[in-house]
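What you see is the complex with one protein chain gone and the rest in place.
By letter and in written order, the chains are A and B; residue numbering begins at 1 in each of them.
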Amino acid sequence: MKFEEPTSDNLFDRAMVIGKATPRIDGPLKVSGQAPYAYERHDVVEDQLVGYPLGATIGRGRITAMDTEAARNAPGVAAVVTTLDIDPLEISSFNNARLFGGNEVRHYHQAIAVVVAETLEQARHAAEMIDVTYEEEEGNFDLEKAWQNGLGTDEADAETGNVDEAFASAEVTLDETYRTPDQSHAMMEPHSSIADWSDGENMTVWTSSQMIAWARKSLAETFDIDEDRIRVESPFVGGGFGAKLFLRSDAVLAALGSRAAQRPVKLTLPRPFIFNNATHRSATIQRIRLAAGQDGRLTAIEHEAAAHEFEGGGNEENPTNLTKLFYAGANRRVKHHDVVLDLPESSSMRAPGEASGLMAFEIAMDEMAEKLGMDPVEFRILNDTQVDPMNPDVPFSDRNFVDCLKVGAERFGWSDRNRKPGDTRDGLWMVGHGMAGAYRGAPTLTSGARVRLERGHLTVETDMTDIGTGSYTILAQTGAEMLGLPLEQVTVKLGDSRFPASSGSGGQFGAASSTAGVYAACVALREEIARRLETDDVRFEDGNVIAGNKAIPLEEISADAEITAEDTMEFGDFQDDLEIGTFAAHFVEVGVHAATAEVRVRRMLAVCDAGRILNPVTARSQVIGGMTMALGAALSEQLAVDKPRGYFVNHDLAGYEVAVHADVPDQEVIFLDTLDPAISPLKAKGVGELGICGVAAAIANATYNATGIRVRDYPITLDKMLDRLPETF
Amino acid sequence: MPPATAPDMRSQMRQNDHSSDASARRKSPGQQSPAQAEGIASGEMTTVSLKVNGTEHTVTLDNRTTLLDALREKLQLTGPKKGCDHGQCGACTVSVNGKRINSCLSLAVMHEDDEVTTIEGIGTADDLDPMQQAFIDHDGFQCGYCTPGQICSAKAVLEEIRAGSPSHVTEDLTARIEVTEAEIRERMSGNICRCGAYANILAAITEVAEERA
Partner (left out) sequence: MRPFTYERALDPVSAAARAAEVPGARFIAGGTNLIDLMKLEIETPDHLIDVNGTGLDEITVTEDGGLRIGALVSNTDLADHDVVRRDYPVLTRALVAGASGQLRNKATTGGNLLQRTRCPYFYDTAQPCNKRAQGSGCAALSPGAHSRQLGIIGVSDACIAQHPSDMAVALRVLDAVVETMTPAGDIRLIPLKDFHCLPGSTPEKESVLMDGEIITAVYLPPPVGGKQAYHKVRDRASYAFALVSVALIRHPDGSGRVALGGVAPKPWAMDEADAELPNGAKAVMAKLLEGARPTEENAFKIRLAERTLAAMLAGE
């Protein structure tokens, strides 16, 4: 099925199941510890061995020798495969850093060996016994230096109007530079796989992946084998946030270990290994210039940024992308420098580009509002746009950003905010309020599904994944709605390469795309039922199919044999002529300790515009999850780069501080009652990445409002404010 | 103070009933250990008996096996999760003799005769504990990986507050401790949820606390 034009009125506008607050259907399995994650699948294949990885301990260079004799002879060891034992594996079209093979070391903790043994204890210790000799090479690990060299060079990526003239003649201008650090996804389940490639022919991988079809294709390319020989399963994923979009070393090492030991091998990346072995969000440096008239209308916007990537690319952290679209303004120039560094591979992390871009841009907007003497909410309302400002012929399909701002200001009590920085105290705490806008695109990807109706029970099969997003539940809701069944009569099976390929989970495209895929399959099923009833006028209600004035129970229709249908939703070109996005306004109250400059968030509000909300329960969870991750990004998360040695130093969960329970205050989420007919038949857009966008800047702005100290270098830790606080408090 | 009043260590030790049992002392080094896994020196294996979710288990283990790995691999109780294996996330939280611990930082051999309760012992998908049901009702999880640890901690936290054990946010150390949001948040801080379900977890725990009050 192809989605060729905006949706008109359809059954979802009279929904019985979609849009209703629905507890997760996979909830009982998860709260009882019975949901099977990749490493735990004792039952899928017998005789599993345990693999353990070894990582390189230099940032760049060559391996000249590896002594594995002790490891091979260690108790319980079944196989040792080193990077010198095999030719460099192909770099799949989804990867940039090679995952294994050859003597070249391109980043710290690059996998250079796998030890396979009867037990974890044996494999882990044997891996430590491998002696590696390196020839170290000079690496380039310094983004700051690259930024200084690159600033102002090269052609703009996009430009409209006359930016230089607009700045020269502007009444009010801003020119500031902002920094965001490298960040780690730090999902709770480490990258894990069980691989059975015992015969060196057919490969089965039980893994933790956001994208089944990509994982399969990557495995095929990496090992140069036919895709048909590979099966991938990932029914439960313990968090991803982009970390599990692409094939990682866990599956590769497990497969190599399995082939060598001729038995299935399971392997999980040790937590201290993940930060440098796997991917991360790149640090950014961003110079933002704004120009406006005294009336507050932006006349020019310039955004120049740098982030680092692994040689060959892969970095999606382009913070200037959103700047092309978010606010009005006739003159605009954006330029992004992707700087090649010898750090581990930068890749997608939740809202790549928008997350770091808005961390900077929404501080700049706050600073500009202050320069103009305007309320930052009013300033944003004034500069709203309903069209792509660089291509005014392209409208936003449905943009209600102004409503987000207005509803949020009202709900938060913005009019009662602290107005003068540093003016409100609560004991030793300085209290401040801040807000920010948020924008995140709403892409869609082709998505397929198969549905089976048997004795009135519907089973949905798709290789879609549920990484905590609630896919199981919204797909069940979609199927129930389409067939007029109660939710209990729908089973959803996910994450298996034997099922039709879906969008997968990522880029905030999963919910919109995969529900559309299930819709398409259900339409096909309905048509098949109609065909069997020899009519083209059918409705599905209360477990019945209603043809004319006759209601036939679906149980009866599918009593003798299962009725199956399969289809794929493709999204038409008309979407290219529209900007389809999601929007939010965030409001935050913080306290800053007057003596120590510790920042603690006191309350948070998000107002979101994302079309139809398929399940308010899971959508709200997505947004508060984003807000919480952004809180960490604002206040504590930073992968510290050791510049001489070229690696992320704080590579564990004690050193890399994500938000904990005690950091997170009351969080309120309001979804505007909007519909976007241009996105899909369900008129619903994703919210999983919208939730992280803009929030950190709202915290930054609130911190400024509390203290009068502007920090433009994330995370906003106390050491950056301490010497600017008043002597006495 | 101490120099003048330090008690005689040896006499005090003798009062400790089992420590004077010389035969017990002789038994302790090495332990009995049929080396099952190939190539492991017998002294590096230990047989240990422990009660998990009410069932007695006697297992012979590599001494290096953590309680977490003994549960997940030997007993195939995979409810307790391995998130970091270094006590930095809380996903492995289980109850041992009524107290919650990080099972990743404890050796299985150190749990002779201990009573361990994992999420599987709290409730099953068909027979949920009220705390598990509250987590579902308030959507107190997303990916579900930290969830068993969160629930084990949540139940323990309410017990700890009820028992009057103080926390970092307890204002008056000598007064009765109330179940407040601040107390729950602080006490749950050893369980990281990267999906960020904290606000919903708080709601779930608060509901259970109120129902019990």
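Note that in this section a contact is a pair of C-beta atoms (placed from the backbone, for glycine too) under 8 Å apart; a residue touches a chain by one contact, two chains touch by 3 or more.
Since we're looking at a predicted model, the values are computed, not measured.
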From A:263, A:452 or A:593, residue that would touch the chain that is not displayed: A:593
Touching the absent chain when the full complex is considered, from B:53, B:66, B:117 or B:147: B:66
Positions on chain A contacted by the hidden chain, ascending: 57, 75, 121, 124-125, 128, 272, 428, 593-596, 598, 600, 632, 635-636, 640-645, 649-652, 654-655, 657, 659-663, 715, 717-719, 722-723, 725, 729
Touching residues on chain B - with respect to the absent chain: 1-7, 9-10, 13, 16, 18-21, 24-25, 28-31, 40-41, 43-44, 46, 62-64, 66, 85-87, 90, 93, 99-102, 105-107, 109-110, 112, 153, 156-157, 160, 164-168, 170, 173-174, 185-187, 189-192
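One rule holds for everything that comes next: only the chains that are shown with their structure count from here on.
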Footprint of chain B on chain A - complex, ascending: 23-24, 26-37, 39-40, 42, 74-76, 118-122, 125, 185-190, 236-241, 268, 270-272, 467-470, 617-618, 620-622, 624-629, 652-654, 658-662, 664, 666-667
Complex contact set, residues of chain B against chain A: 37-40, 62, 64-65, 69, 72-73, 76-86, 88-89, 91, 118-120, 122-126, 128, 132-133, 135-137, 139, 141-148, 151, 169, 184-186, 188-202
